[in-house]
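Input: one structure, supplied below.
With one protein chain removed, the remaining protein chains of the complex are shown where they sit.
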Amino acid sequence: MLNATLATQSDRQTLVHLSDYIAFGGEELVIIAGPCTVESRSQMETVATQLQRAPVQALRGGAFKPRTSPYSFQGLGVEGLEILSQVRSRHQIPVVTEVMSITQIELVAAHADMLQVGSRNMQNFDLLKALGEVDKPILLKRGLAATLEEFVMAAEYILSHGNSQVVLCERGIRSFDTYTRNVLDLGAVVALKQMTSLPVIVDPSHATGKRELIPALAKAAVAVGADGLIIECHPEPEKSVSDARQALSLDDMVQLVHSLHPIAAAVGRKIPASLTAVSA
Amino acid sequence: MLNATLATQSDRQTLVHLSDYIAFGGEELVIIAGPCTVESRSQMETVATQLQRAPVQALRGGAFKPRTSPYSFQGLGVEGLEILSQVRSRHQIPVVTEVMSITQIELVAAHADMLQVGSRNMQNFDLLKALGEVDKPILLKRGLAATLEEFVMAAEYILSHGNSQVVLCERGIRSFDTYTRNVLDLGAVVALKQMTSLPVIVDPSHATGKRELIPALAKAAVAVGADGLIIECHPEPEKSVSDARQALSLDDMVQLVHSLHPIAAAVGRKIPASLTAVSA
Amino acid sequence: MLNATLATQSDRQTLVHLSDYIAFGGEELVIIAGPCTVESRSQMETVATQLQRAPVQALRGGAFKPRTSPYSFQGLGVEGLEILSQVRSRHQIPVVTEVMSITQIELVAAHADMLQVGSRNMQNFDLLKALGEVDKPILLKRGLAATLEEFVMAAEYILSHGNSQVVLCERGIRSFDTYTRNVLDLGAVVALKQMTSLPVIVDPSHATGKRELIPALAKAAVAVGADGLIIECHPEPEKSVSDARQALSLDDMVQLVHSLHPIAAAVGRKIPASLTAVSA
Partner (left out) sequence: MLNATLATQSDRQTLVHLSDYIAFGGEELVIIAGPCTVESRSQMETVATQLQRAPVQALRGGAFKPRTSPYSFQGLGVEGLEILSQVRSRHQIPVVTEVMSITQIELVAAHADMLQVGSRNMQNFDLLKALGEVDKPILLKRGLAATLEEFVMAAEYILSHGNSQVVLCERGIRSFDTYTRNVLDLGAVVALKQMTSLPVIVDPSHATGKRELIPALAKAAVAVGADGLIIECHPEPEKSVSDARQALSLDDMVQLVHSLHPIAAAVGRKIPASLTAVSA
């Protein structure tokens, strides 16, 4: 059944363009990093400055935050988007942030280079349809208990409404074990790349919820054939307003990127040694 | 933590009013029945007429249908809502139908007595917030892999935005077994009634996906203390445009309601023998 | 495929005899109760004496205990079996206890009326085969993540080796939620009774791990069509050496049995009001 979909009808790998120089699905892996939540301009400036040492190709940071409880901090909202915009202009680095509803699309699209759909909204079909009409790439995260077919079909909602620029993100699924927050399903990466022509990236931060597991799983994700990574890091992880337990320090993030080079090479992929190299 | 929420702060059971005469959470159980999807006016007329023999207190029927694939039938939309309106007026029976996005709320609220949030949207927080400002009761279905805390907190999004009329619906959770579509978690009914003051009903149709399991699970749901049931039935189940395998025939639905009387009595609850009795 | 098995080839319900007067699968439900672990003779004497007020038809109590850690208390072993024997003789009540390995079978069979296979051993095929050659009824508990087909096939190992006296026990399956220990799958009871001719009973104690959920789930189990229940209780639940959180007090256990009478009647089943009545 899946064979009839737009996601699978291309003979070639779909390239999803984040900027003129950066695309998901090519030889170069795309690494996105940044804090769970945009907390302040100085925080994001520090993040951008430090991560250029890695380098990473894009920044992440939540302005609108989906939180289990309505009484938890819901993100800085518009102020968070403006901070992202400023950092993006000043550092010439693309930013990725989440959009939670149709009414936020226009605003988020004005400030970000890529719009993320979170796990809880993977089957928010009206949002997906609306994102099909947006001229920005979409990062679609797998639902916590979504089958691979459901995941591909969610992407198909976006594609069939006109937007072919969709990147899938495996971010861990629910299981019975409580040692890690979720179980990272790297077999899904391989399967998704066989089922569809879309790029697939991996989020080891939300998958595990424990920073000490992230570097090894990031290596595994590259080895398994992922087209990129999205990883949480923070200038002072222990002070993060959310998901503190899973954020890497910026130094550890830089170190992690460097450690991925030989793995990428071993599977015929590349990680840019500098952003100049990327844009050259 | 849950103790501080609106859902739990009442000493008494919350009553959620579906009409002047029907409320969830009282001595009388509320039984909602009808097809998965509104297919035609004649279909819904037959359903309403036949189910009055049971009787059931409300009709269900989907106008906007969340479907895994964008290429599956998405429901009759506005036409479906209008059919529901007509049947509701003519038969003087409340109707429950799903709302999938903020932009549909006003329209759906104009045609239905209760707005359903489907499993896939349980954590569509912007939709929940918007429903907090609606003057209609909300039927909130548990997400496929939602923990009880997440479920209660999703209700809390609605309550904290001003709408106290929320009914929780256990409808089966994902498991490893493929014999039934999902696993009906009746322990959740007991736990939810201990955790919150909100009424809790059970959907055995989506939980099992097999009609031959539904009558026994409906009895179990009543025995465990549920405040009502929502069950799929169809004039010609084998011709249903969706979920045909799980729809009861209308005769079987009527028979099922009758069979629940002694169970309800055994746990100190009632099922109305006629709608006149309900409204008296 | 399952149609070809011994478990399904009978046209009629299999009766599994616990004593001359007690059988699983008939009109009368069989209720088994007692502590998780046999702790002392006085404990078991108190249990037997008090539960005769319910009455229950059989006592449970572990002598050999499967424990996650090798450093946890492993049960009284042979001493526990001897206590069970004494109580069984003195009170003329059948006892059910677990057998963990082939080498224990002869010993356990000499002291107990029914041999239990625990969840962890549901696919210990060599043990199952050996139990197929024993002249005692077997209580086979569903594995924590066993599909229904695997469960029926595990019973088939016993049946195909010569012992037709097998009772299946649904005791909760693993899920992602941590509010209850496991999720009681009452749909499995209905399905198993459609798939096989074997009696099916329910263990709400291990399923939930919380005593406040047990009475309602016991009622639901009777309503759904279970042929019996196995429930943990203890003279002083808070002092139980294992699973203290889920044990009912003996008074609560007696009260629970009484509360099940109307539910049983509502589904055409009976619970004996006294053991004399049973044996009449």
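We call the chains A, B and C, going by the order they appear; numbering starts again at 1 in every chain.
In this text, a residue touches a chain if its C-beta (ideal position, glycine included) is under 8 Å from a C-beta of that chain, and two chains touch if they have at least 3 such contacts.
Since this is a predicted model, take the numbers as computed values, not measurements.
Student: Out of all the chains shown, which come into contact with the hidden one?
Tutor: By the stated touch criterion, the chain not on view contacts A, B, C.
Student: Considering the whole complex, which of A:L15, A:L107, A:V224 or A:A244 touches the chain not shown?
Tutor: A:V224
Student: Looking at the whole complex, which of A:E106, A:D177, A:E236 or A:D251 touches the chain that is not displayed?
Tutor: Answer from the full complex: A:D177 touches the omitted chain.
Student: Contact with the hidden chain only, please: which chain C residues?
Tutor: Spelled out for chain C, the touching residues are 1, 4-5, 66-71, 100-104, 120-121, 123-127, 129, 144-145, 149-150, 153, 156-157, 160-161, 174.
Student: Can you list where chain A touches the absent chain?
Tutor: The list for chain A reads 145, 147-149, 173, 175-180, 183-191, 194, 207-208, 212-213, 216-217, 219-225, 262-263, 265-267.
Student: Counting contacts across the full complex, list the positions on chain B that touch the omitted chain.
Tutor: For chain B, the residues touching the absent chain are 145, 174-176, 178.
Rule of thumb we're sticking to: only the chains that are shown with their structure count from here on.
Student: How many degrees of rotation carry the C-alpha atoms of chain B onto those of chain C, rounded to the nearest 5?
Tutor: 180
Student: Could you tell me which chain's Cα centre is nearest to the average position of every protein Cα atom shown?
Tutor: Of the chains present, the most centrally placed is B.
Student: Ranked by contacting C-beta pairs, which pair of chains comes out on top?
Tutor: Highest contact count among chain pairs: B-C.
Student: What is the distance, in whole Å, between the centres of chain A and chain C, each centre taken as the mean of its C-alpha atoms?
Tutor: Chain centres of chain A and chain C, defined by C-alpha means, are spaced 49 Å apart.
Student: Enumerate the residues of chain A that touch no fewer than two other chains.
Tutor: Counting only residues that touch two or more other chains, chain A contributes 145, 174.
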